[in-house]
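First the structure, then my questions, so here it is.
The other protein chains are all here in position, but one chain of the complex has been omitted.
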Amino acid sequence: MRFDTLIRNGIIATATDTFASDLGIADGKIVALGQNLPAEGATNIVDAAGNYVIPGGIDVHTHLDMPFGGTKSADDFESGTIAAAFGGTTTLIDFAIQQKGQTLRTALDTWWKKADGKAAIDYGFHCIVTDLPEARLEEMKSLAGEGVTSFKLFMAYPGVFMVEDALIFKAMLAASDSGSMICMHAENGGAIDVIVRRALAEGKTAPKYHALTRPTTAEAEATGRAIALAEMAGSPVYIVHLSCSEALERVREARDRGLPVYAETCPQYLYLSIENFDVPGFEGAKYVFTPPLREKWHQERLWKGLAADQLQVVSTDHCPFCYKEQKELGKDDFTKIPNGGPGIEHRLSLVFTGGVHGGRFSVNRFVETVSTAPAKLFGLYPRKGTIAVGSDADLVIFDPNLEQVISAATHHMRVDYSMFEGIKVKGAPRQVFSRGRLLIDDGKFVGRAGHGEFIKRQRYNLR
Amino acid sequence: MRFDTLIRNGIIATATDTFASDLGIADGKIVALGQNLPAEGATNIVDAAGNYVIPGGIDVHTHLDMPFGGTKSADDFESGTIAAAFGGTTTLIDFAIQQKGQTLRTALDTWWKKADGKAAIDYGFHCIVTDLPEARLEEMKSLAGEGVTSFKLFMAYPGVFMVEDALIFKAMLAASDSGSMICMHAENGGAIDVIVRRALAEGKTAPKYHALTRPTTAEAEATGRAIALAEMAGSPVYIVHLSCSEALERVREARDRGLPVYAETCPQYLYLSIENFDVPGFEGAKYVFTPPLREKWHQERLWKGLAADQLQVVSTDHCPFCYKEQKELGKDDFTKIPNGGPGIEHRLSLVFTGGVHGGRFSVNRFVETVSTAPAKLFGLYPRKGTIAVGSDADLVIFDPNLEQVISAATHHMRVDYSMFEGIKVKGAPRQVFSRGRLLIDDGKFVGRAGHGEFIKRQRYNLR
Amino acid sequence: MRFDTLIRNGIIATATDTFASDLGIADGKIVALGQNLPAEGATNIVDAAGNYVIPGGIDVHTHLDMPFGGTKSADDFESGTIAAAFGGTTTLIDFAIQQKGQTLRTALDTWWKKADGKAAIDYGFHCIVTDLPEARLEEMKSLAGEGVTSFKLFMAYPGVFMVEDALIFKAMLAASDSGSMICMHAENGGAIDVIVRRALAEGKTAPKYHALTRPTTAEAEATGRAIALAEMAGSPVYIVHLSCSEALERVREARDRGLPVYAETCPQYLYLSIENFDVPGFEGAKYVFTPPLREKWHQERLWKGLAADQLQVVSTDHCPFCYKEQKELGKDDFTKIPNGGPGIEHRLSLVFTGGVHGGRFSVNRFVETVSTAPAKLFGLYPRKGTIAVGSDADLVIFDPNLEQVISAATHHMRVDYSMFEGIKVKGAPRQVFSRGRLLIDDGKFVGRAGHGEFIKRQRYNLR
Partner (left out) sequence: MRFDTLIRNGIIATATDTFASDLGIADGKIVALGQNLPAEGATNIVDAAGNYVIPGGIDVHTHLDMPFGGTKSADDFESGTIAAAFGGTTTLIDFAIQQKGQTLRTALDTWWKKADGKAAIDYGFHCIVTDLPEARLEEMKSLAGEGVTSFKLFMAYPGVFMVEDALIFKAMLAASDSGSMICMHAENGGAIDVIVRRALAEGKTAPKYHALTRPTTAEAEATGRAIALAEMAGSPVYIVHLSCSEALERVREARDRGLPVYAETCPQYLYLSIENFDVPGFEGAKYVFTPPLREKWHQERLWKGLAADQLQVVSTDHCPFCYKEQKELGKDDFTKIPNGGPGIEHRLSLVFTGGVHGGRFSVNRFVETVSTAPAKLFGLYPRKGTIAVGSDADLVIFDPNLEQVISAATHHMRVDYSMFEGIKVKGAPRQVFSRGRLLIDDGKFVGRAGHGEFIKRQRYNLR
């Protein structure tokens, strides 16, 4: 027994277990767990005393280097993945966007190029489908064989991403046949569009109207519709960035009936609220993303949903735009504000602080929501998402007592503000490993752009 | 006190009360209720001993003289309204269909012409909206002032009647502003269309596949969506021809929250089921209408829904096509079968038999579902729908013990079959009056075509 | 046609209808409704122009002349029924209490004596059962034949009124056999007793602790249990003085399943809240009754429950004790405060103000909750509870615009305070008739003690 790296004295935490054990790494894999594992021959010996050793975080909802109305999201695959690594995330799944008329592969090729040689951590792609003639349906099935086993559809943004129910239903039937997951942006875009135009007509152009024109009922309705379509198609469905109690009720009810329905929420919905728009001038634009911020009481409902497995995942929907020049495009009209917020870096700390220190759930449930569940849902497991013999040595030495104050002044994302500015978190990574290789060492990035690999994901199979 | 007609010794039954009383009619109105009302001067004296006297039935869902794929529904406003009168229905609301590009008034004009001089009972029109540019929105509002205070939209039949959510939402906002009711055909047409095309591709062309390709989930989803859109728009919504438990649950849940959500079912969903397709050859076509027949257990759920005011109304969706030549158009392809069934004549008897004799609800609830509730929901009340001083003398002398066997051989609808062939009912009209004038006298039609008038309906106001 | 009394020009309002009509009374009964009824021969001609004519109110929950821990409730059958008449209530149902070991008839005899010769309005009795050996079960059945068709049981007050589930279940089986209604005080007395004793042990003796030691969960639990027992017994059940959302949910759920489950709330739960205990010194004692006042948000939930027929009845639970000398018995220990509050006089005005003027429901629903529904549920209908030919002429000329400020200074109950002191109501009786006889004439009592008769009620039959 000889290890490249030996992590000693840590407390291993998985989605189920918490136990003191050394951990041996060889060839980028976890090869042994045990008391007093032999150190001889090990290149690196890491003392994890007082810390948890957890599987690397998996962020299944990011938008790096994404074009948006003439601009693009502020982080590319280099800056974005490095920021992710700082926060303990070692795998992400980004979105390749099919333009209307394009093949899906064209979309993927475009995104592969964006990531290739730049990503500091491993990655995969969901494919956003906007157009689905017969040939594309076949392509959906063949892509599943190449490791792209999830497709995202929009029920919002008419004229841009929004697709009709018939298309959604066809995509779900294809997913059902080929073991893919359908990810859904669930908001009733038709109704919202009418509300937005009425607001603009009444001169309501400030950032907060972005939130006030997207009622929770529109999200709940679309969530319920997505579930109904999936139920008829016999396919699983994953609701992205769920933001409110009403939508959560739809997911809960479906899961109570045993349907393969899943959902994620994001730290912004757990920590921020409509009250964040009470800021001077145009600053509310920092909080313009979709679904929007909700009334404060939804936060606790979402935390409870995470605790009770009504929500399975916390992702970030990281889609950063700088306040200067980017967000400012919507100065006179909230519909022109680039939608999105930066969050890829602080997910683990925020969930740990509110979840574990907040007394809402255990460290195991924390691991499950930020790593194990996303891995299982999106075909990364068992290679990623847990600490087990044979899994990739994607690991975080996580200090449960390390305190930090989130700030744009210190974060590593390429954005000029933070949604979470001033929020104090407790619990943060000390070291971060990807396939056995150290990426982050006590606040320093020691990895490299290009280390990250595209991960061929397996088909959906949760039974 | 002098009456044109005096009805003696009957048991008056309203939605609330049951009491022995004479009833005096003058100038087509009910002018007195009382014990031993004076007979002198009365032209007609009717002895109602042993019978109920109830308000005339109101059927808010009929399709007379309706064009459908090259043919048209088999009853026109003469034969249809006479059949209605035989069954104790004294007012109906039919549907004027806007062709795309047409004004709503054009649609109404067309239907006014169909009814004028032919209708034997009073009538109104809902307007089916298929196209809704800005000018039509204004027209919706102005029509409400002229007595057309309800509009119907379709979430099914893509390419024909189906409209997008944005259009629905705009119509609901207009309804909310102008005191109109939105009637909704709630089925997810997008998904159903895909299922239908797959069935045809697999050679499933028999009539029963019409039913098997329209899942209850598609109806429940659309019902929930209609409710959500109405909730956001602040408008009432009325779900037409609700057929299944899952859709009923959506209505129930909304009503429990106090929303102005209403629904009707029809006798075919209370008496027939998917098992009716177990007939030889093409005969199942007799049961091809939409939503389709469901599994038998839904029937009891619908009856309970009526008893508990989760459903408010029983209408017929009368849309008759002859088996010969009409239904036969779909001999090789169920999608070509003209959709609809004949029912205008037997509504009261069927509801009384199953509801009152079946021990499921009182005679008062019977009156409410077939007359009072439709009158109140659609602006006919208090002129129609009750027995009160000042109301129209639309009255039925209803014998609770009269037994009949429904049959095409004896019915008065102009159709060559009956959906309810052989079903024995107990409880039927002896005499039927419209505005004080006798239409039906013990099985004989004694009214006249053209007696019926267009009724300007009032705006929706249920508080 | 000759009437003793003719009421002209009023707007008749029943649970269903609203219409302009004269109303003729003869021999204490309503004998005619009609336009321009003949006046000749009428002794009294009342002009009701501008007013509603509604059926007299029915209060099915009062405690007149009731012994309680050495004292007794402050109104006897004379003062209490006169106060009731002032408020438009023309029938009440009080409670005859069986002492342990007593026959039920002994209890009734005691209460008959209390009422006889004193009551100014008609009355009936529920019988409170505390002890139920085999012989008493038989007596329950025989009493139903004598017009006592409802029995009340307590799930609270261990050692006093509380009975075990087995006894409740036996009583329900007897009720099911004999067409009686079971009324239930639904609170888990066992748990509450433990909480109360802990509070006292901690020195929490002030009035507000009466409320704080009776959680809504205890009411909801008992409500659910009562429903489950009734469901197993096949009997109807009527939950008295329902005070909170959680209990209402249980009733709603049962009714949605079609069970014969009913509930009343009282004006104190619609208008008052836990905040009423924010008064100096011992004054909170004025609000000590059971179930206690709840958080303010429950009020709106109860109003919605009334609107949606989740609650059927508003009664008063009138059980008056003077602040001086009576309430003061509990100065040092809230458990010694006589439980109850005065309300018999203002029920109609309070429900009309909040319900009809508050825009929550129609005048018809108002009539239904204060008169028709209690009459139907408790076997008084059709003699009482509606305006129909043949019914008792228990009538209220109700001015919808008459404004009053409730105050102990002006009320007619024999109590030294009002729970509703200072509350402004709009809508109040002008004249009140009992069996055709005028009791109240514009603020003056013109009836007499002893006019009221015991009413033999019919068996429960709501189908």
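Lettered A, B and C in written order, each chain numbered from 1.
Convention: a residue touches a chain if its C-beta (ideal position, glycine included) is under 8 Å from a C-beta of that chain, and two chains touch if they have at least 3 such contacts.
Keep in mind that what you see is a predicted model, and the values were worked out from it rather than measured.
All shown chains touched by the missing chain in the whole complex, by label: A, C. One of C:T217, C:T410 or C:N461 touches the chain omitted from the figure, and that residue is C:T217.
Of the listed residues C:A135, C:V160 or C:M232, the one in contact with the hidden chain in the full complex is C:M232.
Contact with the undisplayed chain is limited, among A:K118, A:R214, A:R252 or A:H346, to A:R252. In the full complex, the hidden chain is touched by chain C at residues 158, 164-170, 173, 188, 190-191, 193-195, 215, 217-218, 220-221, 224-225, 228-229, 231-232.
Panel shows chain A; residues 1, 12, 14-21, 24, 31-38, 252, 255-258, 304, 307-310, 359-362, 368, 372, 382, 386, 388-391, 462-463 of it touch the chain omitted from the view.
As a working rule, only the chains that are shown with their structure count from here on.
Chain centres here are Cα averages; for chain A and chain B they lie 51 Å apart. Centre to centre, using the average C-alpha position, chain B and chain C are separated by 40 Å. Annotation for chain B: no residues touch two or more other chains.
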